[in-house]
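Working notes for the structure below.
Every protein chain but one is kept in place in this view of the complex.
Every chain is named by a letter (A, B, C and D) in the order it is written, and numbering of its residues begins at 1.
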Amino acid sequence: MALLEVKNLGISFGGLRAVDGLNLRIEKGTLYGLIGPNGAGKTTVFNLLTGVYKPTIGTFALDGEVLNGKSQAQINHKGIARTFQNIRLFSKMSVLDNVKVGLHNNNKYSSFAGVFRLPSYFKQEKAMNKEAMDILKVFDLDKEASVTAENLPYGKQRKLEIARALATHPKLLLLDEPAAGMNPNETEELMKTIRFVRDEFDMTILLIEHDMRLVSGICEQLTVLNFGMELAKGETSEVLNNPEVITAYLGE
Amino acid sequence: GGNNTDNTDNTATENTTTADGASENTGATGGTIKIGATGPLTGDTAVYGKAVQNGAQLAVDEINAAGGVNGYQLEFKMQDDENDVEKAATAYNALKDWGMQISLGSVTSKPCINVNSYASQDNMFLLTPSATAVESINTDNAFRVCFSDPNQGAKSAEYISQQGLATKIAVIYDSSDPYSSGIYNTFKAEAEKDGLEIVAAEAFTSDAKSDFSVHLQKAQSAGAELVFLPIYYQEASLILQQAKSKGYEPLFFGCDGLDGILAMDNFDTSLAEGVMLLTPFAADAQDEKTVTFVSAFKEKFNETPNQFAADAYDAIYAIKAALEKGNVTDPTMNYSDLCNILKVAMTEITVEGVTGTITWTADGEPNKEPKGMIIEDGAYKAM
Amino acid sequence: MEFISYLVNGISLGSIYALIALGYTMVYGIAKMLNFAHGDVIMIGGYVVFTSMTTMGMPTWVSILIGIVFCTLLGVVIEKVAYKPLRNATSLAVLITAIGMSYFLQNLALIVFGAGGKTFTSVVSMKPISLFDGQVTISGETIVTIIVSVILMIVLTLFVNRTKPGRAMLAVSEDRGAAQLMGVNVNRTISLTFAIGSGLAAVAGVLMCSSYTTLTPYIGAMPGIRAFVAAVFGGIGSIPGAMIGGILIGIIENLSKAYISSQLSDAIVFAVLIIVLLVKPTGLMGKKIAEKV
Amino acid sequence: MAMLEVSNLKVNYGMIQAIKGISFKVEEGEIIALIGANGAGKTTTLHTVSGLLKAREGSILFNGKELTKTQPHKIVEMGMAHVPEGRRIFQQLTVYENLILGAYTRSDKKEIAENLEMIYKRFPRLEERKKQIAGTLSGGEQQMLAMGRALMSNPKIVLMDEPSMGLSPLLVSEIFDIIQSINKSGTTVLLVEQNAKKALSIANRAYVLETGKIVLEGDAKELMNNDQIKKAYLGE
Partner (left out) sequence: MKKNVSNLNPLTKKNLITLLMCVVIFAIVQIWQASGSMGSLYQGLLVPICIYIIMAVSLNLVVGYLGELSLGHAGFMCVGAYVSSMFSIMTQNTIGNSLLRFAIAILIGGICAAIFGIIVGIPVLRLRGDYLAIVTLAFGEIIKNIVNVLYVGVDNNGVQIAIENSANINLDYANGGKMILNGPQGITGTPRDSTFVIGFILVMITLIVIMNFVNSRTGRAITAIRDNRIAAASVGINVTKYKLIAFALAAFFAGVAGALYSHNTASLSATTKNFGYMMSIMVLVYVVLGGMASIRGSVIATIILYALPEVLRQFNDNINNYRMLIYAIILIVMMIINNNDTIKDKLNIFKSKFKRKKVPKETKGAEV
């Protein structure tokens, strides 16, 4: 069974069909790419899969469990985490705390225990700190742990978003243009990180990207969207050589 | 405790001197007795506080000019309580630090209850000019100059029925104000006894007190012949104006809160033509006492005094009378001892004040007669 | 018939709220601040007109003009002295400063004009209109207030949407930095907003005092809050919304006094506001907040 | 005299110095690229030039006039446009209103209309969506809008902060074409780009910024062949 199974998913805004009958199957452990021209509906797909928007038609299921209709928080509990195209960090909180918020549902103790500093508070906080630092290290952010998130440069903010999403222990990680605003070297490094995350955390990753170097470098499979509909899908190299994809998206 | 000699950090104004200093410096007439009051000097009830301040100050100045009381002078200070119970306590405390020996309590009812809870604890003599709520003076140290709420409400109903002014009555009152709702409650009880019918009882609150069209409409629709206004004059002036503009002309009847309406800056007195009120004081009364008081007040403050000012004026004279009656000759006496003397003396004096001839009962209530007044040609006339 | 009478009364009360709310919503919508001192500028406007008309005996229209000019200048000065230094601070910081300014104006008026009420002479000489054999009367003040607020609503709407300074206001209200990058003089635009808002306050002051003739240093506070409620009710920043919100609040207030309870009318007005906002979270005419993820 | 001359510029965020005394020049008619890693201070530099940030020290001369003491709106009036990082479009206004605001400093109605037509021709998507609330545009669409809006002021010089960010490969090429073509029609360009290769290929000269300092400068083509640059920014 595929980890993510999307069937005939669609949504319209006013008259605009932003996503129109999308089908998608992602096997566990895959690095899957979602590409397409600007305004094709890629981000909207992410918004549907994470419960920000409710689909007008179609369903999607994670590990066989149908999730459409659930709230954002519930969907995250079920195992889908994401990053945002327009960075959304907890800007006034420290880098460490950003990740700890991600760990919110994995290291639980009651508000009561928190207020009265019961042993469970110390135990869980300690565990949280350790795990958060471990995750930050993966992204080379451990040195900035106490920096306020909004003061990080753009590229590091992107990484922090991924770290935070990872902290929720997802089964499926959605990355919306992770390399935007990075130079080729930084992108290279990011690619390594993404691969590392996939291998180390046994993660399935669906990502949107316009940087073809990254797409061709790490994605194993691709779906190309155009006007909310599937234009092509398959192995990366195949898709990128598809003439239709070239005219609609890649150019020469 | 209760001695006023240790207030060293008190910044002296021209006439503020500590009690023991004064006994040496002022020669033959020794020392001062300090009287303090709290009341709203800011906020939307400031007009009442200011009136009390001026009325009391006038009386104090007159008394001092005439040689003081038993050879010593009086000194008066007012602190702002913003018509707030909490601030009233603070104001009272500030006055204590200043060396207050006699308290005029608070101008308004609720703050006065709180101030008196401290004053009774301290055993400080308290004579409020204008706090009408029953609870304001429910301890033996406390007295008042004005009528209590039940007194006014009942008296009004009685008066209306005795004079046969009307049988169908509407009431417009301020439900957020203890004074107004207090009078209304007793008026209602008495009215039922006297066979008056309250056909409409419409409330407003201090948060919405400028539009009375609904209240008047309801009164009119219910066929009220008389509208009872147990409220203050600023709102009453709006009611009169709005009634006129909708062509509704019942009898209007009010209590002491209505006094002051004619003195409002630029008020069209023809609106108040025929308004009746039951008040112990009327600035337009022609008796000699009132005339002297009003003209002195006008000269000093460039304003016509209202009943708050009159009550405060009488309060100071009552204190003077009580001090004389109790034969208080030592102005440095601490407030508790002073209180013990004054609370006895109060019940023994008679004050010929501008609000009438007053005596006091031991529970602190004044005995005086309200006068029925009617406004004719822009002036009060006794009914 | 009574109902109509209540309705008319509600509209006349509401038209005052509407007029105040227009000024509120201008400043609120553009400068993104709750100008709690707005009601007090109205009060000052009332006093200025009263002084020049009654104390100094100037003709009515001259007095009104003086009032408008005075308040406009006052608004600009307040903005320069108290709000401009906080241009980059949070809107909450400006809100608190506005509260300070409100206290300041009230206490200043208390000292200058005294606590005693003054009776304002209505500036409207129009005769009331009588309907249904005199069972329902509409006062001249009401008619003038409604006409003035409708005209102002239209003028303001056109101004904001059709003129260059108006467009600058829209840009400033969204993103001051980006507006500067368009060449908009942010400081001048905000000053202009305050000038207009305060000029409107003077007009509102005159008409409010003509309807409700008692003038004290505190008359601005409560209508200010009501007008703020009206502005939110209609949708923050929406000029027609402020107008509709104001009138509706007036009607609800009066009808609930008439038919439910005069003691509970405050609670009822607020309850209706809450219900409306729960159904339409951005007010009656407010734009839906477009937030793309 | 250079059109834009920055000398010894220093900028702080609170206590932190983000720009540590940089100097550079832009001659009229040039395309100048400013490249550097994340956090090097490129955005900070552009913000300071267009007046959104205050300089601690140093001077910025634009056609001989000092900008560090000039208010941002005056700078725009002098003929500078800025496509800011993060786009900063007016989210609640429509696409059309955004574009018209771009022409705020101009009053020549007819030319504005022509200019608008030109933008629509370059970005047909914007014309399609001219009534859409800008905040609901896709990321790339917003980027086009930000670019179009800046061009509406018909600037003498335009500062662009990562104009290709979030655009599809097809559009990226197109954007660089557009930059070249507006440059040909007489607009000077100061370009910040992560896509250093593309940027250097169209630029006349370039500056390399590292942690608030300029570490390299020179002819763009030469820099492209510089090994250091190749390694650090071109990913070769």
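Here is the rule we go by: contacts are C-beta pairs under 8 Å (C-beta built on N, C-alpha and C of every residue); 3 or more make two chains touch, one makes a residue touch a chain.
Being a predicted model, the structure only gives us computed values, none of them experimental.
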Next on the checklist: Can you tell me which of A:K54, A:K126 or A:K192 touches the chain that was removed from the display?
Outcome noted: A:K126
Checklist entry - Which of these touches the unseen chain: B:E62, B:D84 or B:D311? => result B:D84
Checklist outcome for this item: Given B:N185, B:S221, B:T269 or B:T304, the correct residue touching the omitted chain is B:N185
Next on the checklist: So one chain is hidden, and I want to know which residue out of C:M1, C:A89 or C:L131 touches that hidden chain in the complete assembly.
Outcome noted: C:A89
Checklist entry - Among B:N54, B:Q73, B:N116 or B:T332, which one is in touch with the chain left out? => result B:N116
Item to check | Interface residues of subunit B (partner: the chain not displayed) | outcome: 7, 9-13, 16, 41-43, 79-80, 82-87, 89-94, 96-98, 110-111, 113-114, 116-117, 133, 135, 175-178, 181-182, 185, 188-189, 205-207
Checklist entry - In the full complex, which residues of subunit A touch the absent chain? => result 50-52, 71-73, 76-77, 81-82, 84, 88-94, 96-97, 100-102, 104-105, 107-109, 111, 113-117, 121-122, 124-126, 128-130, 133, 142-143, 145-147, 164-165, 167-168
Item to check | Positions on subunit C where the hidden chain makes contact | outcome: 28, 34, 36, 82, 85-86, 88-90, 92-93, 95-97, 99-101, 103-104, 107-108, 111, 225, 228-229, 232, 236, 261, 263-264, 266-267, 270-271, 273-274, 277-278, 281-283, 289, 291, 293
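Simple rule for what comes next: only the chains that are shown with their structure count from here on.
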Checklist outcome for this item: Rounded to the nearest Å, the gap between Cα centres of subunit B and subunit C is 36
Checklist entry - subunit A to subunit B: how many Å between their CA centres? => result 73
Checklist outcome for this item: Listed in rising order, subunit C residues that touch 2 or more other chains are none
Checklist entry - Which residue numbers or ranges of subunit B touch two or more of the other chains? => result none
Next on the checklist: Give the list of subunit B residues in touch with subunit C in this complex.
Outcome noted: 41-44, 46-47, 49-50, 175, 202-205, 207-211, 213-215, 217-218, 221, 233-235, 237-238, 241, 245-247, 263-268, 303
Checklist entry - Where on subunit C does subunit D make contact in their complex? => result 164, 167-168, 170-171, 174-175, 177-186, 287, 289-292
Checklist outcome for this item: subunit B partner, complex, touching residues on subunit C are 2, 5-6, 9, 12-13, 50, 54, 106-107, 110, 114-121, 128, 134, 137, 139, 212-214, 216-219, 221-223, 226, 253-254, 257-258, 262-263, 265-266
